[in-house]
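For this depiction, one protein chain was excluded, whereas all remaining protein chains were kept in their positions.
Just so it is clear, A and B label the chains in written order, and each chain counts residues from 1 on its own.
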Amino acid sequence: MIPAPFTYKRAWSVDEALDLAAQDGDEAKFLAGGHSLLPLMKLRLAVPEVLIDIGRLHELSYVRDDDSQVLVGALTSYDELARSSLLASELPLLAHAASRVGDPQVRHRGTIGGSLVHADPAADLPAVVMALDATLVALGPSGTREIGAGEFFQGLFETALQPGELLTEIRIPKPRAAGAWSFQKFTKRAIDWAIVGVAVQGGNVALVNMGQTPIRASAVEQALAAGAEPRDAAAHAAEGASPSADINGDRGYREHLARVLVARALEESAARS
Amino acid sequence: MSILGTRVVRTEDPRLLTAGGTYVDDLRIPELADAARVTFVRSPIAHALITGIDTTAAREAPGVVAVLTAQDLDDLPPPPPPPADGGGGEVPEGAPLPLGGLWSEPLLAVDRVRYVGEAVAMVITNDSYQGEDAAELVSVDYEPLPAVVGIGTALETETLLFEGTESNVAVTSGEATDDAVFDGCDAVIKQTIVNQRLAPMPMEGRAAAARFADGKLTYWVSTQNAQITRFILAGVLGLDPGAIRVIAPDVGGGFGAKVGADRDALLVAWAARKTGRPLRWVETRSENLVGMTHGRAQEQTVTMGGTRDGRILAYRLDVVQDTGAYPRMSGFLPFLTKLMAVGPYDIPHVQTAARTVVTNTTPISAYRGAGRPEATAAIERAVDLFATEIGMDPAEVRRKNLIAPDKFPYSTPTGAVYDSGDYATALDKVLAGAGYGELRAEQARHRERGDVVQLGLGLASYVEITAADAAGGETSRLMVHGDGTATVYTGSSAHGQGHHTAWAMLVEAELGIPMGSVTVIHGDTDLIPEGVGTYASRSLQLGGVAVVKAAQDVKEQARRVAADMLEAAETDLELDTEHGTWQVRGDPASSRSWAEVATHAGSDGLVAFVQYIGGAPTFPFGTHLAVVEVDTETGKVRLIRHVTADDAGIVISPVLAEGQRHGGIAQGVAQALLEEMMYDADGNPLTGTLADYAAISAAELPSFELLQSETPTDVNPLGVKGIGEAGTIGATPAVQNAVVDAVSYLGVIHIDMPTTPARVWAAISAARESEEGQ
Partner (left out) sequence: MKVTVTVNGSQVEAEVPDRTLLVHFLRDVANLTATNVGCDTTSCGACTVLLDGRSVKSCTVLAAQADGREVTTVEGLADGSGEMHPVQRAFQAEHALQCGFCTPGMVMATVSLLAENPAPTEEEVRSALEGNLCRCTGYHNIVRAVLAAAPAESERRSS
């Protein structure tokens, strides 16, 4: 119920955040909204010795039009994403997915950066940024680097970020047809993590909770590119996926759900565009 | 115009809404100002020998006052002697006490643990944060034993939980082996059914605080029965009950799991005496999900036979109750299941049998309905299976077999005597209110079109037993003071039911003292030494009636006093309940207020104490209809309508009655669709937090459609029965039947609860495969 003891430090600027992270190395974790990290710490599944609170770095909370792409600050909350009129017109997939994360209280606190860095394959936004071909911008002691969404998620709760690096921005190319999207989040209850989820933008199809990381359903994408109908393309949804079995379903059920949900997502996306 | 039966908002609410309730963890009183915190160390393993407990590191942690284990329990009187037969085999019907003897349960684990969550040690610290840290430092050596999980394993395994016992079957009751009665039936169905394990999960978990000073124990506890708690504490600690004061502050829900006395909570009182320090314990939710008793957990085999034209001739119910690691409730729950097995139906041949087995899981106890939801779920599934077998609409089958209204009081083959009922009217009301015919037509249209989303309709007709322990009765003391206000001291123990409002309504109705001038007090053994408590839906028909009788007693005293004041004959005195005044009949000028009469009575005012013994239990009844949509591609179920008629006799407070029905329905729906306490084969809980235990939210429920039905009972002067558990009992099978009904056209005949998407999909797949294979 209570985290193990830790030292709290607060950064008032991005530079200060990096300096503090450099000081404490492996012992430190950044704290944004805390709605991925604090629940783990309360169950003592994560026991960082230092927390660097970056929640005051309001300069990292924004949604900006940058001509051919949209720039999203890493500390933008789910709620701000859901309400953004820019996202509503250019990236409705992201706005809609953000509006479905958790509940209103969680959405007021949790941030896109926090979700992406936490890299839970059952989370929604990692698959969404994959479907959107996003580029993630990391800032570290040696400067800035850009990481494609496809390379960012490396394993269960593992990203390409190096120790001491801060995720600052997510750069998303504006899709040609903003309206060609669908988000299918299949849950038992409204508040639950997706048993399986699907994010579609145009011909891009990404899956939630079908492996150790979010994945692109490449076989589906290839079938679509070759002219297959949605239901036929969707038949390939589980290829290359390695879903886990848990209390909500075994592998076979998840694979079946993936096929059904991809079909529905493709049909909805087509109808919408 | 009596206030009874009118819509009255609760008097409890302003305080709860503006300042919040004062639950155990909220007590900020001088007696607990220096209270230390208790944190339990619990077993992380389901079945093991304890080969060592090292508390050295824990003792040295910051803020630690003491670390206590079973070794420290050296100041308790010996437990009562075990039963003559060693505590196994046949048990007296309805006996709720633990068996003791071979099956006895230690307060703190001695050399063995039998479930994940069993208490092994207590860490006492200055604050709760330190407690969590220090508890991690207690080092316990476990030597694992094979875990016995699941009823099947319990029956077949050679591993026994208790040495000296012959098997893991703790209690056996009844025999159901006569097949002859089914031979004469045109159609017979047989099905095994799982009534799954649930977590009662009140929003406030278990909590207790204790202070032992000058030989007296003051004990604050989140409980449904303060007086019973005092009795148990006295026995456990070897104290005179007079040296114990138990106080129930605000209690955040109970649902049966806070009945009796929780063993971990009792240890808090013991530890307060042991350490000489006031203590407080408030469990976490994860602790609650494995440490508070669970509910349900039965496997049932139903056999039902009858004629092709829908008449049920024979019913057999065979129950195996998983009671968890310790048989705390003995055979009591399956006893109630057997008692209510036949439901509202007139069935000539009924056989019931039950066995209770132990497993390496959290112990089972009462949970909203306590044995009766299980009975209703079994027979309502059986009726639907029988209806499918003979190709008749399930509403028709029910109507053909419901006990007729002229048959009451009705003695069932299982030994229950139903007081009053009008079962067919409840059924018809619900069918009409829901538009059953139109719903069936809509279902047919979905099927013809081969829609992905199909409609399912599910019925449940039920009868249940409330105030099963009517003979225990309830108490009420009523005082009318010299200023004209009144105070009720009730043995009932509300934890959300609104008794303060309802009892005040009863006083106003009887005496004309306005509700706003009536204070209701409960849950303090210093103020109310004798009382029973709130569970089994008993409070209105026992506690409420006790209030009414105390009011009638006060009225007669007041009549004598007023007659004396007015120098008139008692028979000429009348009470105007609308204005709350006494007068000589026909002489308004003689009018006297309650204040004047009470003052005239003496410095104590008017006082009456009633211990009301109930004549018998009562039997509310009703029908529920659930309408669900099932997505046949994913298995997901959505409850879109839930229509009920729940008849609990005369309704004193429509507002409170509706609230109880709503809450009961939600928990009943939750069992059908979502909730299950799950374990893996090693006895590790798989649903040990609220992230995994699928407690139902507002987003999964529709608004409910409640229809009115009031069939009085003669058992008590108010004509009331209990409503608290009825909603749960009716809702679960209605929803389960609806889910099966939605996909019955595909050949599915049964789906066990909870009907999660994965389960529904598996049933659909299996049915399609078997059809393809033909």
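We adopt the following convention: a residue touches a chain if its C-beta (ideal position, glycine included) is under 8 Å from a C-beta of that chain, and two chains touch if they have at least 3 such contacts.
As the structure is a prediction and not an experimental result, all values here were calculated from the model.
For the chain missing from the display, the contacting residue among B:Ile3, B:Ala666, B:Ala726 or B:Val748 is B:Ala666, taking the whole complex into account.
The chain not shown here is touched by just one of A:Ala177, A:Ala190, A:Ala245 or A:Ala270, and that residue is A:Ala190. Within the complete assembly, B:Ala695 is the residue of B:Ala695, B:Val739 or B:Ile764 that touches the hidden chain. Counting over the whole complex, chain B has residues 9-10, 12-14, 16-23, 25-26, 28, 129, 201-204, 250-253, 255, 284-286, 495-498, 655-656, 658-659, 661-667, 689-691, 695, 697-699, 701, 703-704, 727 touching the chain that is not drawn. Touching the omitted chain from chain A are residues 1-8, 10, 31, 34-35, 38-39, 42-43, 51, 53, 55, 79, 102-106, 108-109, 189-191.
Assume only the chains that are shown with their structure count from here on.
For this pair, chain A with chain B, the centres built from the Cα atoms lie 43 Å apart. Considering their complex, residues 128-129, 132-133, 136, 284-286, 633-634, 636, 674, 678, 686-687, 689, 692, 694, 696-697, 699-700, 756-758, 761-762 of chain B touch chain A.
Per the touch definition, chain A reaches chain B in the complex via residues 1-2, 4-5, 43-44, 186, 188-192, 195, 247-250, 253, 256-257, 260-261.
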